[in-house]
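A single protein chain has been omitted; all remaining protein chains appear in their positions.
Chain nomenclature is as follows: A and B, assigned in order of appearance, with residue numbering initiated at 1 for each chain independently.
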Amino acid sequence: MYTQKVMDHFTNPRNVGEIENASGVGTVGNAKCGDIMRIYLDIDDNGIINDVKFKTFGCGAAVATSSMATELVKGKSVNEALKVTNKAVMEALDGLPPVKVHCSLLAEEAIHAALWDYAEKKGIQIEGLEKPKSDIHEGEEQIEY
Amino acid sequence: MENKIYLDNAATTKTRPEVVEAMLPYFTELYGNPSSVYEFANQNKKAVDEARKIIANALGADISEIYFTAGGSESDNWALKAAVDAYADKGNHIITSKIEHHAILHTCEYLEKHGVEVTYVDVDENGIIKLDQLEKAIRPTTILISVMFANNEIGTIQPIKEIGEIAKKHKIPFHTDAVQAFGHLDINVNDLGIDMLSASAHKLNGPKGIGFLYIRKGIKIRSLIHGGGQERQRRAGTENVPGIVGFGKAVELAMATMKERTEKEIKLRNLLMKRVLEEVPFVRVNGDKVKRLPNNVNFSFQFIEGESLLIMLDMNRICASSGSACTSGSLDPSHVLLAIGLPHEIAHGSLRLTLSEENTEEEINYTVDKIKEIVDKLRKMSPLYEDFIKKR
Partner (left out) sequence: MENKIYLDNAATTKTRPEVVEAMLPYFTELYGNPSSVYEFANQNKKAVDEARKIIANALGADISEIYFTAGGSESDNWALKAAVDAYADKGNHIITSKIEHHAILHTCEYLEKHGVEVTYVDVDENGIIKLDQLEKAIRPTTILISVMFANNEIGTIQPIKEIGEIAKKHKIPFHTDAVQAFGHLDINVNDLGIDMLSASAHKLNGPKGIGFLYIRKGIKIRSLIHGGGQERQRRAGTENVPGIVGFGKAVELAMATMKERTEKEIKLRNLLMKRVLEEVPFVRVNGDKVKRLPNNVNFSFQFIEGESLLIMLDMNRICASSGSACTSGSLDPSHVLLAIGLPHEIAHGSLRLTLSEENTEEEINYTVDKIKEIVDKLRKMSPLYEDFIKKR
C-alpha cells in the first residue's frame, strides 16, 4: 500500500519528540477523525529553523508525512518553510495512496500553525501566513478504563 | 509468506487441505453440469445433494430449505430484498440492529431509497441488542426482523432465541446473518426460531465464493438472481459444484471438531486478553465478556491509532485488523464501536484479533510482546498521550 520511503519514515520517524520552550507550537487535526499532528519549532534570531520535533496520532501516512515535513523544514528560513506544501511532502515520499492524500495536508497545516504561534509570540507578521483553524479539542471525551 | 502469525480469522480462514482434497475431483474429472440428464452429471448432482444434507443436518433444517449462493453478502441481500418483495402486501417495515455487517446495512440503505422503512435498534455497551426496544419497534407493517447471530468485530453473540420468540409472537419472519457464527457455535434453527439464515464457507475453513441462505418452508421467497431453474428455481446460475462440495466438507469438519477447537481457541484467547489487560495500561476489551465468539478479542488502546498499529504488527509478521477509519479509508471509525458508545478517538485505536485452533501459545505470547512494544512506541509519538500525561 505504501512506498518504501513512506514505510521508512513510518518505522523510523525522524524528529519525534518535544521542544521545551519552543519558538512555536502548532497542533492541527481532530481526534474524532483519527488524526492529530503537533509540530514544535525552534527558530533562531535570524529566522532560521534550527530544530523541529513532532508528535502524531494517525495512520502510517500521517506519521510518515509528519516525519518528512520536519526534515524538509529543518535548517530552512521561515519563508522557505512556508513553501513546504503537502504536494512537496508527498513527492518527497514518492507518493501516497489516493485515500491518504488528506493526511499530508495535515503536515502542511501543522507547520503553518506552529509558524503562526511563533509569529504571535514574537509579535510579528509573516507574509502569506493565515490563521490556522484548529479543532483539536472538539469531541475529546474520556471514558473509564 | 513464511512464518506469519495469522490472527484475522474473522476476515477469512485458511481452506482446510481436506476440503481442497474433496473439491479437486469436481474440477477436472466430475466436471459435468448438475442440470444435465446424463449419468456423468448425476454424480455431481449427488455430490451437491450430499453437501446440502450435511449443512441441513448441522442446522436441524430440511435439505429443501438450503439454497446455495455465492457467499454471505449475496445471502444477506437476498433475504432482505426477497422479504420486501414477497411481503409487500403486508407492509414495508424492517427491523434490524445498529451493528449489522455492511451487507445488511447497505442493503437497508438501498431499500430505504426504494420506499422501505427501516428501524435500527440500539445495542448496549457490550453490543447486545436492546430487546425491549426491538419489540417496541414492531408495527403492523413490519415484515422482517434481521439481527446478526454474532458480530464480526467485537464478537458479541445476540440473544437469538429471545428474538426468535418475539418474532414468532408477532408472526414476523426472522432472518439472522450467521456468517461469523455458523460452524463456530451450535445453531438449531427450530430451537432458536430462525426463519432465514445466511452463512459463508470461507469463514469456517471452506472455500471463498460460496455461501447459502436457509429459508424455512412456508416463508415466502422471491429470487434475487433470475434465470435457469437451479436451486429449485430460486437461485439461477450453474451450480459451483466444487465450491458446494468444499462447503459441505468444511461444515462436516467444523461440526465434528467444534467442541475441541473452540476450547482451544478460548484458552488462547483468554491468555491473550489476560496478558494484554495486565501488561498494557489504558486499554479496554470491547464486546461482551461472556457472550462472545470463542476466537474473538477486540481491544481499544487509548492515544494510538489502529492503522499504525496494524502496520507495525505486520512488520512483525502478525496479521490483524482494526476498526479505525484510517484503515478503511472512510471518515468514521467502525459503526459497531460507535454503537457500543466508544468515543471516536478511542474507536480509532481498536485492534481485532481473531484466532484459529492452529495458533500456538508461543504465537500469542510473541504477539503480546510485540503489542506492548508497539503501543509504547506509538504512544511516545502521540500528542494525545503527551497531553494526557501533562494533565495528570
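Following the convention adopted for this analysis, a contact is a pair of C-beta atoms (placed from the backbone, for glycine too) under 8 Å apart; a residue touches a chain by one contact, two chains touch by 3 or more.
Not measured: the values here are computed from a predicted model.
Contacts of the undrawn chain with the visible chains, over the full complex, involve B. The residue from B:63, B:185 or B:319 that touches the chain not shown here is B:319. When you scan B:241, B:276 or B:346 for touch with the missing chain, the hit is B:241. Only one of the listed residues, B:307, B:345 or B:363, touches the absent chain: B:307.
Check B:41, B:277 or B:338 against the missing chain and you find that the one touching it is B:41. Of the residues in chain B, those that touch the hidden partner chain are 1, 4, 6, 8, 11-17, 19-20, 24, 27-28, 30-33, 35-41, 43, 69-74, 76-77, 101-104, 106-107, 109-110, 200, 202, 207-210, 223-229, 236-243, 307, 310-311, 313-314, 319-321, 327-328.
Throughout what follows, only the chains that are shown with their structure count from here on.
Between the Cα centres of chain A and chain B there is a gap of 40 Å.
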